[in-house]
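Complex shown without one protein chain; remaining protein chains in place.
Moving on, here comes subunit A:
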Amino acid sequence: MALIQQSDAALQASGGCAQPLTLLRERGQREVFCGLTSIVWLHRRMPDAFFLVVGSRTCAHLVQSAAGVMIFAEPRFGTAILGERDLAGLADANDELDRVVEQLLERRPEIRTLFLVGSCPSEVIKLDLANAAQRLSRRHLPRVRVVSYSGSGIETTFTQGEDNALAAMVPLLPHSEEESLLLVGTMADQVEDQLCRLFRQLGLSRVHTLPPRCSTDLPPVGPDTRILLCQPYLSATARALQGRGAQLVAAPYPLGVEGTTAWIQAAAGAFGLAANAVQPHLEAARQRGHQAVARYRDQLEGKRLFLLPDSQLEIPLARFLHQECGMVLQEVGTPYLDRLLMAAELAQLPTTTTISEGQHVDRQLERVRATRPDLVVCGLGLANPLEAEGMATKWSIELVFSPIQGYEQAGDLAELFARPLARRQRLHF
């Protein structure tokens, strides 16, 4: 796990413009969640779907601990825990899986889509869940469709679980020749409604979403579908949709007022709408957004920010916090760098930014300690230890649970980062 430090002084953003950003590539211990974690928001998004992890006790423990969502007496996710017998013979494991699925569907007759979610152990023993999904679909269709994807830690980091889940849905989407806009990536329903309302005002009437709010209400896709990503971690889904003929709209992500504007403008542009025709429709919301963000700018301006890699939202967040809140970026960590999907974001980062890809957590924490940032964005495992060392932190997992996209949430997003700082000002002992 030697540090592979590339003082890649000129990181080529795929947009073609040379970015004199510093790229630090690291390998070592990665303090990140695995893709199973994304079940926590995916199951909320599609209430008629069930997510069955095929894995170990560790997987079950992770999903319940990471989420802290034990409020649901009977959740729409569970784990088929592999036992020693399943490891001994794969034929038995398949029979066992069929039995568990049978048991589950009997218990939950309202389920319409069952996701079999691969885990590290199921990948390592090469349990063929794609095959199992086909077999089980044959048995349970038309009532229940069974789909599989991998959320394993050896293949996915945190939000990539959603990417794989959506990519697995792409082959199921109906074909359509109609021109349409497809918003891809889970956002809070309320946020999505706001953004769809804006698109309707612009005259875009056929706007669909992936994932849909109901797992059987699948959006159509075809050569005249424009894909607009709502989340920056959907590389596989974007590729799969492109494979279905859809066209990817190059855009930043709808975080902050400027991000949202550029995101909507990019989509509008893809449908041939001129920016100056679109702008008037956005003006009221933009004003409100600016006003809401301005309330927190004083608290954030000039404060030094260090983002540890976790959710893959780090780069767009850094862009928003720098551009609209005036924060100084010390290091922007990202689990992996997809230059295509990040092109529009990277282009807006100040040239002095250090981006680190991958992680060697102990070395990264040494840099955090050396630079003493005003705010560290990190995972839950690191937050209290850093606070105990006197540094303010923001948990990255909150960013995937909270409604943060769009104009009306821009102020809330800024507030999430201002709150730990404001709290420190309030406390006196």
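In this text, contacts are C-beta pairs under 8 Å (C-beta built on N, C-alpha and C of every residue); 3 or more make two chains touch, one makes a residue touch a chain; residues count from 1.
Methods note: contacts and distances are computed from a predicted model.
*Asks:* Match the chain absent from this complex view to the correct UniProt protein name in "ABC transporter permease", "Peptide/nickel transport system ATP-binding protein", "Imidazolonepropionase" or "Light-independent protochlorophyllide reductase subunit B".
*Replies:* Not shown, but named in UniProt as "Light-independent protochlorophyllide reductase subunit B".
*Asks:* For the chain left off this view, which of A:E155, A:D224, A:D338 or A:D412 is in contact with it?
*Replies:* If we include the chain that is not displayed, A:E155 is the one touching it.
*Asks:* In the whole complex, not just what's shown, which of A:E96, A:D128, A:D224 or A:D412 touches the removed chain?
*Replies:* From the options A:E96, A:D128, A:D224 or A:D412, the contact with the absent chain belongs to A:E96.
*Asks:* If the hidden chain were put back, which of A:L62, A:L136 or A:L321 would touch it?
*Replies:* If we include the chain that is not displayed, A:L62 is the one touching it.
*Asks:* Name, in rising order, the residues on subunit A that touch the hidden chain in the full complex.
*Replies:* With respect to the unshown chain, the touching residues of subunit A are 1-2, 28-37, 55-58, 60-62, 64-66, 68, 70-71, 73-75, 77-84, 86-87, 93, 96-97, 99-100, 103-104, 120-121, 123-125, 152-155, 157, 362, 379-385, 387-388.
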